[in-house]
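In this view, the complex is presented without one of its protein chains, the others remaining in place.
Going by the order they are written in, the chains are A, B and C; count residues from 1 in each one.
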Amino acid sequence: MINLATYAAQAQHVIAAGQFLYGEGWSPATSSNYSARIDEQHLAITVSGKHKGQLKAEDIMIVDLAGQPVLSQQKSSAETLLHCVLYEWQAEIGAVLHTHSKAATVLTRLLADQDQLVLEGYELQKAFPGVTSHEGQVVIPIFENTQDIRTLAGQSLSYLEQYPDTPAYLIRGHGLYTWGKTMADTLRHIEAMEFLMACELELLKVAR
Amino acid sequence: MINLATYAAQAQHVIAAGQFLYGEGWSPATSSNYSARIDEQHLAITVSGKHKGQLKAEDIMIVDLAGQPVLSQQKSSAETLLHCVLYEWQAEIGAVLHTHSKAATVLTRLLADQDQLVLEGYELQKAFPGVTSHEGQVVIPIFENTQDIRTLAGQSLSYLEQYPDTPAYLIRGHGLYTWGKTMADTLRHIEAMEFLMACELELLKVAR
Amino acid sequence: MINLATYAAQAQHVIAAGQFLYGEGWSPATSSNYSARIDEQHLAITVSGKHKGQLKAEDIMIVDLAGQPVLSQQKSSAETLLHCVLYEWQAEIGAVLHTHSKAATVLTRLLADQDQLVLEGYELQKAFPGVTSHEGQVVIPIFENTQDIRTLAGQSLSYLEQYPDTPAYLIRGHGLYTWGKTMADTLRHIEAMEFLMACELELLKVAR
Partner (left out) sequence: MINLATYAAQAQHVIAAGQFLYGEGWSPATSSNYSARIDEQHLAITVSGKHKGQLKAEDIMIVDLAGQPVLSQQKSSAETLLHCVLYEWQAEIGAVLHTHSKAATVLTRLLADQDQLVLEGYELQKAFPGVTSHEGQVVIPIFENTQDIRTLAGQSLSYLEQYPDTPAYLIRGHGLYTWGKTMADTLRHIEAMEFLMACELELLKVAR
């Protein structure tokens, strides 16, 4: 049985996340999708096509880990399956956020021949779990964009099973996926990724 | 007979759009003009020369599809005719927004020898009506700037009759026109265009 | 006799201008100074060294056209004389704003060998008084920075007497001066100048 109080609380976290992320310019034009875990088998996720800065409670629905609607006739985000595989992969993941920033879009296009973004020498790398120094590398995979979400779900899961310390992934010309134990952790990962991607882009403007 | 309640409601949509667009920096220094359809023959449109972030109800007037004032002695925007031809072209258009962003101004000047902006490979292209993949092209025509609004009205209409799927057009060194069934749709088109133009400009900074 | 109600009203305009200009990032770190005319012989002007986003009524003092304090023991801005000569030059000037934006600072340094910024081909040029087309040129003089305000006052006045249609001037590595009949007009000039300078800077990033 789903605990509706948990759903309601998680839906509020999703709404607040949307207000922040839209305000930062990272979820424009009804793009992006967000979710939070309700229990082992269920998540609260954004309904498809909503303005992310103006989410209402009824814009957050429940799906199971197969992506099927529960207690709802609404249509969840087209990318629901990308969220589901993350929750299934690691039981401790409590939230998943997908955003569409200019920095993510531009940087992945500029790195056209690379399948990863390598971050090193930044103090802010320490915002990611388990990172205690600026001296190591944080590797963020870049997947090619596709409208075939099932393929992307499989590809992202394979990668993460091989490299479980990965804190986020990028889709080229599209955006960022990240996750964390809590919504606050996940938002911190987004802030760090957006900061670091913006820095990389600034470096390219001068040094390329 | 004009339905004044419809006028009043549409005027409120125009005012709210102005607050948003000015806040984003896309309508500086009293530039820009906005309208919303009242009925088949009439639109609510901004009076010339007003601060777009501080519009009051009396700053929104009614004109007919020939651009003539109705129930008003005020002077509507100098570009009123560009709005009128769009409403006449397609009965389903409910709102038209014209903005002056830095990205639109700079990008159209940098593309000095091109009469169109071609967008491809961006997930956000899906924000436009009928676009379901990042794989196609979205073509935005760029018209030369002129103070002869009648000429520009004819030119834009000719283009749109030939390419009716066009979601927006640009005027070089000047700004963006876009439209939609509702004000919310039209604002989504602006957000998407501004995002994509900003990305194109960033790409040019690194890659040109 | 000074009309104190006029002083109080103008001080409020100055305070509101400061909140806007600081919010835009154009008056950082207690830089900038602002004034508004009280009568033929007096202006309300910011006291030296105040936070421009947090001005209080007591931070706005009265000076005469020679820059001498009236009814005050406070010290007005070090650049008071630059304001005074503008009010003396043209009786219709009602407000003078001096700001320190990044765009003004960087652009005047990049144009190191030029004593003017020439704006052309921008629709937004029409935000300046008397400009009705994008086709002409708007010429903004750039003066060398100096701590000798008396010299700069003379230099700016000489220039304006020769070119009275000038809507603003720049000081290299320092900032912008502009003026207008009302505070609203003057703020519109700043918005237009900041927009146009930002565009020029973006063009240089790609095209230089």
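In this section, a residue touches a chain if its C-beta (ideal position, glycine included) is under 8 Å from a C-beta of that chain, and two chains touch if they have at least 3 such contacts.
Keep in mind it's a predicted model, so treat the numbers as computed, not measured.
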Left-out chain, listing which of the shown chains it touches: A, C
Identified contact with the non-displayed chain, of C:69, C:121, C:136 or C:173: C:173
Identified contact with the non-displayed chain, of C:110, C:149 or C:184: C:110
Hidden partner chain, residues of chain C it touches: 28-31, 51, 100, 102, 105-106, 109-110, 145, 147, 171, 173-175, 201, 204-205, 208
Hidden partner interface residues of chain A, rising order: 121-124, 127, 132-135, 184, 188-189, 191-192, 194-195, 198-199, 202-203, 205-207
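Operating definition for what follows: only the chains that are shown with their structure count from here on.
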Whole-Å gap separating chain A and chain B, where each centre is the average of the chain's CA atoms: 32
Interchain centroid distance [CA atoms averaged], chain A/chain C, Å: 45
Chain B residues counted as touching two or more neighbouring chains: 205
